[in-house]
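With one protein chain withheld, the remaining protein chains of the complex are depicted in position.
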Amino acid sequence: MSTRVPLPLWVDVALLPLLNVLLAFIIGGLIVLAVGQNPLEALNIMLTGAFGSGRGFGYTLYYTTDFIFAGLAVSLAYHAGMFNIGPEGQAYLGGLGVILIALPLNGMHWALMFPLFIIGGAAFGALWALIPGVLQAKRGSHIVITTILFNLIATPLMNFIISRILRPAGVQSDESAPIEMISRIPRLRDFIPFFGSAPANLTIFVAIGTLVGFYWLVWRSKFGYAMRALGHNPTATRYAGISISKMIIITMVISGALAGLVAVNHTGGAAEGRLILNFVGGAGFVGIAVAFMGRAHPVGVGLAAILFGALTQGGLELAFSMPSVTRDMIVTIQAMVILFTGAMGDMLRIPLERLFGRFSSAEAK
Amino acid sequence: MQFFFDMVLILDSTIRLSIPLLLACLAGLYSERAGIVDIGLEGKLLGSAFGAAAATAVTGNPWIGLLAGVGVAMAFSGIHGLASINLRGNQTISGVALNFLAAGLTAFLGQSWFGRGGETPPLTGPQRLSPIQWPYAAELGAFADNADNNPLLRIPAEIYSELISGQNILTYFAFLAVPLTAFVLFRTRFGLRLRAVGENPKALDTAGISVTLLRYQALVITAVLVGIGGTYLSIAQSAGFTPDMSNGRGYIALAALIFAKWRPWPALLVCLLFGFLDALQFRLQGINFAVVGQVPVQFIQMLPYILTIILLAGFIGRAIAPKASGIPYVKER
Amino acid sequence: DPAVIYDGGGKFDASFNEAAYNGATQWKTETGGNFGELEISSDAQREQFLRQFAERGYSPIVTPGFNFVTALQTVAPEFPDTHFVILDAVVDLPNVRSVLFKEQEGSYLVGMLAAMKSESGTIGVVPAFNLDLLEAFACGYKQGAVAVNPDINVLETYIGTGFDAFNDRPRAVEVAQSQLDQGADVVYQVAGGAGAGVLQAAADAGKFSIGVDSNQNHLYPGSVLTSMVKRVDVATYNAFMDEQNGSWSAGTIVLGLAEDGVDAAFDDNNASLITDEMKTAVEAAKAQIIAGELEVHDYRTDQACPV
């Protein structure tokens, strides 16, 4: 009988995920083939679209920024044993926080505004997660329901605020007054022309910093220790003298704050520079996929966010260059990537283990 | 009296609005009771709505549509099972993948088959699953509408003709599914094992019963129920498929399931409550209230969700999920 | 080549995106030319797609929907040699043509028809959600109805709270049903793809409905009273054609009844539903409006409806 052999580390962290992505692309390629297009060409278009030009790469980074924040929001709550389905609404409210700070101070230099945007977005995102957190901590209301409901409440609420309160007279689209250019977070192209017209702005560095901070918070801080303890064993958490209710609330607040940062990228960024109806556009939900695919670890979340950013951007290029490949197909391909790299990640593990088992036993003999 | 008649109509609307939720909720109940978290209900609803509408559009027969709707849900459950039972993958992410898959694939296939931007051709007449009129419903309806008749007789006549009669066959099925589920779950051998596998799969395994088989059985029932729910959306409630037509109902069903603490009768109540608040909300839009005057419509639209939260926090308390749900069963061999 | 970028609802929303598509297709069949097209799936893509087309030399680029204003304001100056067209909004730039529709005028006419057809004295309008553009439809409709019958009761119920509502056909059915339950016998849908559910509910109940954007009279003949058509297709077609003929012009074009930009649809499918009397009344009002004797209030100017 063959015994299972643990795989070498490089196989586990590099080869296996790579094979899984490949598998997803093969299935996606079959779909492309089904509409009579050349899958290799499609792949080429996607890759060059996402990474081949400064502009394309800039877009990829722009989407990646959103997905990092939303993914980290889900990941953080996950470590404390909670499933935050609400980043979509939290990010939406974050936009309100950004614009409420931006408008009164409109015209101030961006370098001063940037940190304020971060505070505003984070504070309002946090607020929108605080209530579900408190309800979970004090009343035991399941976080999954409350965050779903808070997403549903955010839509009409923001609709009202944007179209009835913030929209300046004479403007037809549902959006707030614009933030002045000087106050907006500059795009990357203002520093590196390479990025062309892409909307990616300095917020990407905040996102990268947040990844590092997330690692520190979860694995290097006392708070993170308490949070992980709670996620694994609430009874032992109380035993350790950690207040469970406090942990739940604080964790949700930070999680919501992370989601709220999505708004900094949009509302405070040079490209949008205003609060627009429905600006989140599903990034919060993509965050769920990103968090789980990235195994709630910042490295994983970062990679998954880039993968999804690239899929979004490359997919758009693909839709552009191959009109018969629609945006629905790109969603389908994303589904394949989630499925194979996320849910079925172990499908190739067993054959691989056999393979390596054979090698190592051959060596032993 | 008028209030009463309005109420009957609102309840009628309540029923129609809650049926897809109820079917999805019961579907989720089987899978989560068996220890498999199903956040993919949304995708399964959407996929089966498409399957049903597409098959009906092609064959003209809604029963074939129903089969196709269930078939699609079955296929989705199959993927979910393969990922989360055999491959011990993360159940949540598998569900998320299904939601993406449904959103993408339905629109894509719809477009390439029917060329209407993902919509199926509109279904007419016998292509739809239509309401069933009970005997004398029309007569009693007319009786109830006549203000000269005895109010005490008009009330039951109205209830019979509006609420009991004239519902869709899938509606009757959904209501039947509640006692049936309660029976299966608490009165049969299968139900006992199902509940056990969601609480402690090891107990079942050591009792010599296959955890894998049982979980697949649960997923099959899930597929049947949610498949009927999707079918209801596209060929009973509406006359065709539009992309993204499930519009979050799967998530709400999930919320209802937790709200109901994974029990069938409370699930019925919660789904009816959600439906009722929604139906009421339609009526309240644009009404002038005595004290506050006209409330912005957005706040009326939030009302059902806010009320739900208040109910949840105020009265329902902690919901404890089946212990093993979400955890893949790993047995060292 | 010319190009179209479709907004949120998607290319086949059975509404204005689809109308733009139809106009472009008509141009394509007539001239044999090719056009580019893309559907956005998030807000950032508006700008992105505009640039993509412009960088590759497409012109004119048609963008249906006021949501493109901001994107266009950013991108258009970067490509002064490219022509852009925006529908439903104004962007005041030398290379942008803005096309507006007087939805309130067309809606006024169908509102009249609804009021004349109604026996119960209650009619309804079902917008997808609380959005100014859709309110303009609803407000014109109410004015027309009140003009015919000052005592008429016009119900207005939104399907949902955001853009998702444009997809939720089952809910549209229920919303319409709730209006029918309240006694409405004509309902006007202003909800794109979901709106088909409104027509369906009315047909099921043996009541009347009114379609929107394109002529939907054929969907449920005998039940769809009329449709408020908005000639986005014409606007698109004209833009493409003008470019080809070298007669392209910037500036704002407003298409109302006078310009055939909006109208109530009469065809064989609804001939039996419309009496001569009704038709005469509508024609008269139309003439008045065209002549400027009757002004239909535009909700968008002050976010209020006089009736």
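Note that the chains take the letters A, B and C in the order they are written out, and that residue 1 is the start of every chain.
Throughout what follows, contacts are C-beta pairs under 8 Å (C-beta built on N, C-alpha and C of every residue); 3 or more make two chains touch, one makes a residue touch a chain.
In the analysis below, contacts and distances are computed from a predicted model.
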One chain is missing here; what is its name in UniProt, given the choices "NADH-quinone oxidoreductase subunit J", "Probable glycine dehydrogenase (decarboxylating) subunit 1", "Hydrogenase expression/formation protein (HUPF/HYPC)" or "ABC transporter ATP-binding protein"?
-> "ABC transporter ATP-binding protein"
In the full assembly, spell out which visible chains the left-out chain is touching.
-> A, B
Per the touch definition above, residue among A:240, A:299 or A:350 touching the missing chain = A:240
Check the options B:78, B:191 or B:286 and report the residue that touches the missing chain.
-> B:191
Quick one: say which of B:59, B:112 or B:200 touches the chain that got left out.
-> B:200
Interface with the unshown chain - residue positions in subunit A | 1, 3-6, 216, 220-226, 228-229, 232-233, 235-246
Can you list where subunit B touches the absent chain?
-> 186-193, 195-196, 199-200, 202-209, 323, 331-333
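Quick note on the criterion: only the chains that are shown with their structure count from here on.
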Ranking B-C and A-B by C-beta pairs in contact puts on top A-B
Between subunit A and subunit C, what is the gap in Å from one C-alpha centre to the other?
-> 36
So, in whole Å, the Cα centroid of subunit B is separated from that of subunit C by 34
Mind pulling the residue numbers of subunit C that touch at least two other chains?
-> 130, 161
Please list all residues of subunit B that touch 2 or more other chains.
-> 111, 118, 243, 248, 298, 301
What part of subunit C is in contact with subunit A in the complex they form?
-> 36-39, 41-45, 47-49, 51-52, 66-67, 69-70, 74, 78, 88-90, 129-133, 161-163, 300
In the complex with subunit C, residue positions of subunit B that touch it = 6, 9-10, 12-13, 16-17, 20, 111, 116-119, 122, 233, 237-240, 242-245, 247-248, 278-279, 282-283, 285-286, 297-298, 301
Residue positions on subunit A within touch of subunit C in the complex are 55, 59, 62-63, 152, 155-156, 159-160, 163, 172-175, 178, 197, 199, 266, 271-272, 274, 276-279, 281-283, 312, 316-317, 319-320, 323, 326-327
